[in-house]
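Left out: one protein chain. Kept in place: all the others.
Up next, subunit A:
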Amino acid sequence: MKSPTATKAASSDISTAGPAPKGLRPDGRGGRRIRRQLPTSPWLFAAPGLVIVAVFILYPFLSTLNNAFTDKRTLIPGEYVGLANFRELLHDDMFWIGLRNSTLYVLVVVPALVLLPLLLAMLVQKHIPGITFFRSAFYTPVVASIVVVGLIWVWMLDERGLVNAVLEAVGVGKVGFLSDQWLLLFSAMAVTVWKGLGYYMIIYLAALANVPRELHEAAAVDGAGAVRRFFSVTVPAVRSTMVLVGALSSVAAFKVFSEVYLMAGPTGGPAGEDTTLVMLVQRVGTGLTGRVGYASAISVVVFVVTVALMLLVLRADRKEDA
């Protein structure tokens, strides 16, 4: 007589319940097969994304690296020239001007974009009537097209523009925002900061929402004023966000193109003195006579510097943590 347990086991045996489903054979081989096929499946799911990355990121990146060591031109494949492009860069005045301007952009724009959006976020964080309007207003430049923004500022800063009209009315006289080498560069920086404020403000708003109110209250009870609370409570609480903003804005600032191109014109300001590295890549590497190999070498320099900037910021963050 079969025990009740044995009967239950027999009734649940798949070998007695008709033909086994395909791939699930009772000898267990089907099970192993499933396990062996499983690792392929994630690759199939990831394939569309991987193809896009390969075509639009990996291939252009490897191609640029490869081209940097050739004298390739737009219509001529070129030959390998070793480090000749990089040696030429060392003697190219325009490259050094571009490097100077891009570096200066980082040094001026990044501190402004780390601090000003934080102050702005603290202002609009308060729940007062009409604050939504101000939040939206500060965010508007972020969604505006950079071309439109550039044109508006060119009109405003023109010799006959609004800003000069105001300066003339108050007795300062006309200022050559678009004709002086340095004023032009700093005007472009101001536009970059103005356009980026809203974007980083939103990031800071999210970070500030996570700062415990009790910390501020405790500090206030201990007699800390607004400035002290800012440095002792707010800044430590959003420090990792400040690092993130610093990293993002420094990479963006080093790769600046649109603002300077729109305000300084295709030549890069008077005598090209406002050219940035990315503008130089565009100028040298495009068109029917473009020097693709040389422009790629400049692009490699831009890549190396931006990676170095990221590492520098992250390393500084790690040191703070330690």
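The definition used in the following text is that a contact is a pair of C-beta atoms (placed from the backbone, for glycine too) under 8 Å apart; a residue touches a chain by one contact, two chains touch by 3 or more; residues count from 1.
One rule holds in what follows: contacts and distances are computed from a predicted model.
Asker: Consult the UniProt record of the chain that does not appear here and report its protein name from "Proteasome subunit beta", "Extracellular solute-binding protein, family 1", "Electron transfer flavoprotein alpha subunit" or "Phenylacetate-CoA oxygenase subunit PaaC".
Answerer: The UniProt record for the chain left out of view names it "Extracellular solute-binding protein, family 1".
Asker: Among A:L83, A:V235, A:A271 or A:V307, single out the residue that touches the unshown chain.
Answerer: Once the missing chain is taken into account, the touching residue is A:A271.
Asker: Quick one: say which of A:A68, A:V251 or A:V284 touches the chain that got left out.
Answerer: Going through A:A68, A:V251 or A:V284 one by one, A:V284 is the residue touching the chain not shown.
Asker: Using the touch rule from the top, list residues of subunit A that touch the missing partner.
Answerer: 33, 36-37, 39-40, 43, 47, 50-51, 54-55, 58-59, 71, 73-77, 158-160, 176, 178-179, 184, 264-267, 269-272, 283-284, 286-291
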